[in-house]
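What you see is the complex with one protein chain gone and the rest in place.
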Amino acid sequence: MVHRSHHDMGGLDAGPVDLDEHTQVHWEKRTDAIMRLVSDKKRQIITVDELRRGIEQIGPNVYDEMSYYERWITSVTNNLLEKGTITVDELGRKMSDVEARWQADGGTKA
Amino acid sequence: MSTSYAVGDTVAVRQAYPPGHVRAPYFIRGKSGTVDQVVGNYKNPEELAYGRRDSERLTLYRVRFNQTDVWANYNGPAKDSIVIDIYENWLNPAEGA
Partner (left out) sequence: MSDTPSHEHDHSHSHSHDHNNPDDPLYNSHGEHPYQPDSEDTPYEHHHVMAEAVGELLIDKGIITADELRGMIELIDSKSPAEGTRVIARAWTDPEFKARVMVNVNDAAQELGIDPGTIPIRAVENTDSVHNVIVCTLCSCYPRLLIGLPPDWYKSRSYRSRVVHEPRTVLKEFGTEISKETEVCVHDSTADLRYLVIPKRPDGTEGMSEDELAALVTRDSMIGVTTL
């Protein structure tokens, strides 16, 4: 049995194309912008190839369940962690901070 | 390994199925087509993907295939084609038609 990567889907069968479109929401634009900046000539922290490889490595089921930008931010973040640009510790603390701040700003929680 | 191709040459896509970051789509491996364009030399994306930024440059080709050669049950006319950007390391010379 030969290996076929999950993202390498050209030629497979699938349902009809869903023509509905969504406008990019803020966090998606932010993800897009972050990727463009960390991969630009000035920084070259991540290449677009590394981004792609990171997305491909997500794992088949999760790949399908995640949206396009969820895959992007997952890959960008994993790449930054691998390169030591950010640490897991910092990221965890910052994510907790963000949530706490947003809650304080008026979000409600069950 | 470094064969140079010219526009019009018949080439076959190498039949290998490694895991990892591969930019030769599964569906085209083992198929033969014609070099449509010699695009230029670029670093190998399959190496860049792993942070190896000093990889040697490879020649990128645009290769044209007849759809009826690619798909067993192609449902369109024989004139339909597909063109794919493929790096030299995925190509072997093939017998001309």
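For clarity, chains are labelled A and B in written order, and residue numbers in each chain start from 1.
One rule holds in what follows: a residue touches a chain if its C-beta (ideal position, glycine included) is under 8 Å from a C-beta of that chain, and two chains touch if they have at least 3 such contacts.
It should be emphasised that the depicted structure is a prediction, and the values quoted were computed from it without experimental measurement.
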* Mind giving the shown chains that are in contact with the missing chain? => A, B
* **Absent-chain interface as seen on subunit B, which is shown** => 23-25, 27, 39, 42, 45, 60, 67, 70-71, 74-77, 79-87
* Considering the whole complex rather than only what is displayed, give the residues of subunit A touching the chain that is not shown. => 7-34, 36-38, 43, 45, 52, 55, 64-70, 73-74, 76-77, 80, 85-86, 90-91, 94-95, 97-99, 101-103, 105-110
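One rule holds in what follows: only the chains that are shown with their structure count from here on.
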* In their shared complex, at which residues does subunit B touch subunit A? -> 17-22, 25-28, 45-46, 48-51, 53, 71
* Structure fact -> Contacts from subunit A onto subunit B in the complex sit at residues 2-5, 8, 10-11, 47, 49-50, 52-53, 56, 83
